[in-house]
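Note that this complex is displayed minus one protein chain, with the remaining chains in position.
For clarity, chains are labelled A and B in written order, and residue numbers in each chain start from 1.
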Amino acid sequence: MDRSTAVDGPTGHVRGGAVRLSPLGRVGAAVLANRKAAAGALLLALFTAVALLAPLIAPYDPEASDFLPTAPPSAAHWLGTTSLGQDVLSQVIWGARPSLVIGLIAGIVATVISILVGVTAAYRGGLPDLLLSLATDVFLVLPALPLMIVIAAYLKGSGTWVLIAVIVVTGWAFGARQLRAQALSLRGREFLEAARVRGERGSYVIVCEMLPTMTSLIAANVLGAALYAVLAAAGLQFLGLGDINAISWGSMLYWAQNNEALQTGAPLWAIVPGLCIALLGAALALLNYAFDELSNPALRAARRARGRRAP
Amino acid sequence: MGDALLEVQDLVVEYAGAGRPVVAVDRVSLSLRRGEFLGLVGESGCGKSTLCFAVAQLLLPPARVASGRVLFKGRDLAQIGERELRHVRWREFSVVMQSAMNALNPVMTIGAQLRDAIAAHERVAGRDANARAAEVLRLVGIDALHLRSYPHQLSGGMRQRAMIAMALVFTPDLIVMDEPTSALDVVGQRALMAQIKGLQRRFGFAVLFVTHDMSLVGRYSDRLAIMYAGQIVELGATEAIFAQPRHPYSQGLLMAFPSISGPRQHLQGIPGQPPDLREPPAGCRFHPRCPRVLERCRTQAPPPCAPRGDDLVLCHLYTPKEAERGRLSTAP
Partner (left out) sequence: MDGSAPLLEARGLTKHFRLGGPFSRRLLHAVDDVDLAIGRREIVAVVGESGSGKSTVARLLALVYRPTRGEIRYRGEPVAGLRSRSQMLAYRGHVQMVFQDPYSALNPVYPAAHGLLRALRLHRGEGGRHGREEAAARLLASVGLTPPGEFLRKYPFELSGGQRQRIGFAQALACGPELILADEPVSMLDVSIRLGILNLMAELRDRDGVSFLYITHDIASARYVADRIAVMYAGHLVESGPAEAVLAHPRHPYTRLLLAAVPDPRAPAGAEPSDEVAEPPRVVDPGQGCRFRPRCPYAVAECARLTPRPRPVGAGHLAACHVAEADE
């Protein structure tokens, strides 16, 4: 009801903003306003730039193994070389691509499935909801890592797409739960009823009326799923279940581990890819803060208040 | 003037925003005597809830008191420390909020919440706390067996009454109520109001009752304060205001209620809508919607006038100069 709630401020048309931004503009503004999210965005942009510009900025061919093996960092090789004589820095730079690609694709595909299952379940209710929720629960309960290992081991060596598939299969259920819960809370909103009453189809109502109001949660889900994908992919690659001959941070870890990099004097070979994985994950997690605030304006006000009270 | 229990002096409450702060309560003064029932009436966005929160010392950032004072029993509530305030809270004044029925913790029984409220302010043995809880529930007409019920097991009206019971636990001297009946329908509202009035007569506490529905409070309040755009535009005895509303906004509000008796007449309501508080109109804030607007109203803020002694009307029509010119019309 539009009765003044003092803590949130005067209501009604006082809320109107002087500047009306497009949805993308709003997202951008929210990201910039939140320091954590801005940091995350910067990091992500950095990694993206590195991945895109890899051919230009990598000093050497990452697979070229003509260099002195296990060399310490030097002017020629900033991060030293691997025990196979490859330049670590070039590998790190080229390794950004698979991580980002897997993260992005798996994140989006998993979220799409989450939306399809979760929102449809909430909208249809009754028996469809029962069945879809059951399926969601089953996938939630399956232990992800063992399942991933089993599937990946079974489909050994089939590379990136298998990895993505495995990650999606084990990762969609969490988002489906969340999206279903939010969609359920939207069911009572009268604009959905109004759409039905004016004669819209069910599919229109879900796609054009419900989903646009859930964008914050959907974006957060994409980020969350991407984060999961990056870490899961790295984990599987480290275990040797991805394509070990392709250059990626996870496979670098695999080779570094197998060649006892830490003990044999090429510690950066293990540390740097691990650090990159962690930083990419952190970037995604930090970005998520912006979406929290987008969907919950009260957090925005609290942050501003904290900022002002600080000396 | 006499024995004022609550005195609000020139209170200004602002909300910090992106640019200039928005003034939600603009130099409001009012006073409440012991046992008095004061109705604070206004539409959405007029600042009545903000005023209510400010009086109860419940403002949170970005809202803050920019100037003015709230004196309770002569003490400035903003100045006494948090500890003192806790002592005063609930024992001497308590609050019933809007949609109070949603303020109940859904995972605790009613009895547990009442005992919580008691324990927070007084060292009382468990059995005594229970007895007191049962007693206040009975006062509001809820059977004591509901001490063990969860909020979702009670109807909306009962939950609202449970909140009132919670406010009564220490029989305070003042209860501030912010639209406690808004979630109920007509019959429930009526019953609740009668109950509140009965309890008030019995225990003698003062009530500050905030609402948008003047007809609801008109039957029970001793005095009435009408708010518009952050200011009090009329203040006085309820009967006097109903019989002869002076401010054009009060007149419009009273005419906005279709009646069930008498001839069916076409009513207009008040055209337009309340102003944006970030950019209130110059001069009198009501002037864009006022049927009796004067030239002066557009540029000069109206002074507080007192055509009837200690009442208040914020309107150019009631300045001594206008009265002399005989521009007053005596009936709306």
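By our rule, a contact is a pair of C-beta atoms (placed from the backbone, for glycine too) under 8 Å apart; a residue touches a chain by one contact, two chains touch by 3 or more.
Since we're looking at a predicted model, the values are computed, not measured.
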For the full complex, which residue in B:G126, B:G198 or B:P320 touches the chain that was left out? B:G198
Among B:G157, B:G230 or B:P302, exactly one should touch the missing chain; which is it? B:G157
In the whole complex, not just what's shown, which of B:G126, B:G204 or B:G269 touches the removed chain? B:G269
Taking the entire complex into account, which one of B:R33, B:H146 or B:R190 touches the absent chain? B:R190
Could you list which residues of chain A touch the chain missing from the display? 1-2, 12-13, 15-17, 20, 23, 126, 188-191, 193-201, 209, 212-213, 215
Pick out the residues on chain B that sit against the missing chain. 43-44, 141, 155-157, 185-191, 194-195, 198, 212-216, 218-219, 242, 252-254, 256-262, 264, 266-271, 273-274
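Here is the rule we use: only the chains that are shown with their structure count from here on.
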In whole angstrom, the CA-centroid distance of chain A from chain B equals 49
